[in-house]
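Right, one structure below, let's go through it.
Only a single protein chain was left out; the remaining protein chains are all shown in position.
Letters A and B name the chains as they come in the text, with residue numbers starting at 1 for each one.
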Amino acid sequence: MLRFVLKRIALMVPVLLGLSVLLFAWVRALPGDPARALLGERANPESIARVTERYGFDEPLLEQYLRYLGALVTGDFGSSIRTGQSVTESFLERFPATVELALAALLFAVLVGIPVGYLAARHQGRPLDTIVMSGSLLGVATPVFFLAILLKLVFADWLHWLPTSLRQDARIDATHLTNFYVLDGLLTREWDAAWDAMVHLVLPGLALGTIPLAIIARITRASVAEVLNEDYVRTAESKGLTRRLISRRHVLRNALLPVVTTIGLQAGLLLSGAVLTETVFAFNGMGEYLFDAIGQRDYPVLQGFILFIALIYALINLLVDLAYGLIDPRVRVS
Amino acid sequence: MSINLPPISDVPAAETAVMPGEGPGGGLWRGAWRRLRRNPTAIMGAAIIAFFVLVAVFAPLLAPYEPGSAQWSGDVTPTTVPGPDDDHLLGLDRFGSDLYTQLLFGARQSLVYGVVSTAIGLSVGALLGVLAGGLGGWVDTAVMRAVDIMLSVPSLLLAVSIAAVLGQNAYSIMIAIGAAQVPIFARLLRGSMLAQGRTDYVLAANALGIRRRRIVMGHMLPNAIGPTIVQATLNLATAIIEVAALSFLGLGSSDPAVAEWGRMLVAAQDRFEAAPRLALLPGTAIAVTALGFTLFGEALREALDPRNRR
Partner (left out) sequence: MKTSKNRRWRLGAALLTTACLGLTACAESDRGGSGSDSGSDSGSDSGGGGGGTMVFAGSAEPVTLDPFFASDGESFRVARQIFEGLVGTEPGTANPAPLLAKSWTVSEDALTYEFELEDGVKFHDGTDFDAEAVCANFDRWYNAPESAQSPDLTYYYGSLMRGFATGPNADAAVYESCTPAEGTATVKLAKPFAGFVSALSLPAFSMQSPSALEEFQDDAAENPTTTEYSTAQPTGTGPFMLDAWERGDSVTLKANPDYWGEKASLDSLVFVAIDEPKARADALENGEVDGFDLVGPADIAPLEEAGFQIVNRDPFNILYLGINQAVKPLDDIRVRQAIAHAIDKQKVADASMPEGTKLADEFMPDLVNGWTEDVTKYEYDPDKARDLLEEAGATGTTIEFNYPSGVSRPYMPAPEDTFNVIRSQLEAAGFTIKPTSDRWDPDYLAKIQGTPKHGIHLLGWTGDYNDADNFLGVFFGQKSFEWGFENKELFTALDEARALPTVEEQTPAYEAINEQIMEYLPGIPLAHPVPSLAFAAGVSGFQPSPVQDEVFNTVTIEE
């Protein structure tokens, strides 16, 4: 087990190294240069040349890369060209926001998706099943940002029930330790801050969670339906075990495996969806920041953030693999 | 790029249509067709797709005006967009074109974007997947590592950067969306190939000394077609939505008045309160069309699934 984990982590090194080369080449292959983006309308050839020199973009690429790699090894991901802020620092500010949003979305998707999928499977072929299944397809077919705009319109603009933007009310004087605002509020016992941060997650979480919800509901239904047809469930039924016990003991446990895979895979997709959701709700997360970084050709931010994301993605996959083992002894890793 | 359905396709697809001994024209397809005809979901999906394609093809005949003309741009102000009247069934759009015309031609645009980008993703992805799954060994490792890297970079960023390199036009959107689909098809085809590599007929062919290439082209590939068609149908839905997502982020066609649903939806955003129809109609059109492809794709998957044969 431990050896497996260590081996997987060791395998990440070459992948990340390769990725750093690719990223380095990729961001520099983008047309346009950061100096001009930085100076905007005020740019002129002389000022562009001076800024380019300041950031060393005029040096040979190999030299630039080696310097970048050298810093990387010491844990220095460089600083943003736009703000001068260190990439690590800005990642630690933005990443928790997006994770919080993604977790809210996943929570919604899981809490609603699994029971709904389970119910549908239990009612296979009956109206409830049809409704759930077509509803889930409609969920998948609606563009995220369209849904986000609709939700915002109804619950924020018309009903004024929920906030439209940001992560927390600016009038609340909250202490932020981890930048997970809900967690911060709980840790510091600033209950109103925690509550307010949670309320700010509702609409973006619903918008972002709808597609995973639909997918999770479908997968749950399919795999529960399959398990229900398995011999051991039938045996259990014929032995006269109560439905409830069968569900707990056999069905859910066996059916959850593909669901966990799905949740793991959703993590990557959620990030893409987060860009759109964050834009609609002015939620200061990583997606929006990265999108702006592409526009500004903020090389260090692009490289650093995507490396971080790739690392986290790899770790999530590892966790998913480990979770298999916990749920299904048959695939316990060796 | 909010949506992709890799889990659904990934998990069962590999084993889905592997029917030893059955060629592509065999009983599998006939059975599938029979099941499809009886499935209300499939019929609904097919009806939506048929309607969509008809509108797309006959848009010039159905539409009262030229698309993207912005002829009445003088009548539109930042706060007012003229609503439905005798000349304009659904009123004008934000840029002063006839909304009804724009919606009809939008179907055409969506069809083209969807088909072209899916074709790009399918051909490149299939090539990679077949190479990886069919040849195995280091080719497999290399291709799958590349696919892993592609999957670890959020597809939206990939698409945005492709659009940045290629400039802001329709082609770059199609290529960007196509590229985002490559890993999906590559994985699917590889899985399919691997699964078949273990089937009796391939083992038998191998034992008979038939050349590897012939086994791949003659037996393994045709059998992978089923799940590929399913995935392509589903990806058409994805592609249509992704076009809208890229438009939302300010990429896409250079002409703001172009008849394109995603573009229309985005442009309508800041007029939402004044003229909600500008956003609701194209938004619904996108959702319904995507729903059509998804319904049909899912029904097709079910129909092709040997476990569903009764």
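The definition used in the following text is that contacts are C-beta pairs under 8 Å (C-beta built on N, C-alpha and C of every residue); 3 or more make two chains touch, one makes a residue touch a chain.
Note that the coordinates shown come from a computational prediction; the quantities given were computed from them, not determined experimentally.
Enquirer: What are the shown chains in contact with the chain that isn't displayed?
Expert: Per the touch rule above, the missing chain touches A, B.
Enquirer: Which residue from B:V55, B:A267 or B:L281 sits in contact with the chain not drawn here?
Expert: That would be B:A267, which touches the missing chain.
Enquirer: So which of A:S223, A:Q296 or A:N317 would be touching the chain we can't see?
Expert: A:Q296
Enquirer: Have a look at A:Q64, A:S86 or A:Q124 and name the one touching the chain we're not showing.
Expert: A:S86
Enquirer: Since one chain isn't shown, list which residues of subunit B touch it in the complete complex.
Expert: Counting over the whole complex, subunit B touches the hidden chain at residues 70-71, 73-74, 76-79, 94-96, 164, 167-168, 249-251, 254-257, 267, 269-274.
Enquirer: For subunit A, which residues lie in contact with the unshown chain of the complex?
Expert: Looking at subunit A, the ones touching the missing chain are residues 31-44, 47, 50-51, 54, 79, 82-86, 89-90, 93-94, 97, 112, 152, 154-157, 159-173, 176, 179, 190, 192, 195-196, 198-199, 202, 279-282, 284, 288-289, 292, 295-297.
Here is the rule we use: only the chains that are shown with their structure count from here on.
Enquirer: Contact residues on subunit A for subunit B in the complex?
Expert: Those residues of subunit A that touch subunit B are 15, 18-19, 22, 26, 29-32, 133-134, 137-138, 140-146, 149-150, 153, 157, 211, 215, 218-219, 222, 258, 261-262, 265-266, 268-269, 271-273, 275-276, 279, 290-291, 294, 306, 309-310, 313-314.
Enquirer: Using the touch definition from the top, list the residues of subunit B that touch subunit A in their complex.
Expert: 1-8, 10-12, 41, 145, 148-149, 151-157, 160-161, 164-165, 237, 241, 244-245, 248-249, 262, 265, 269, 272-273, 279, 283, 286-288, 290-291, 294-295, 298
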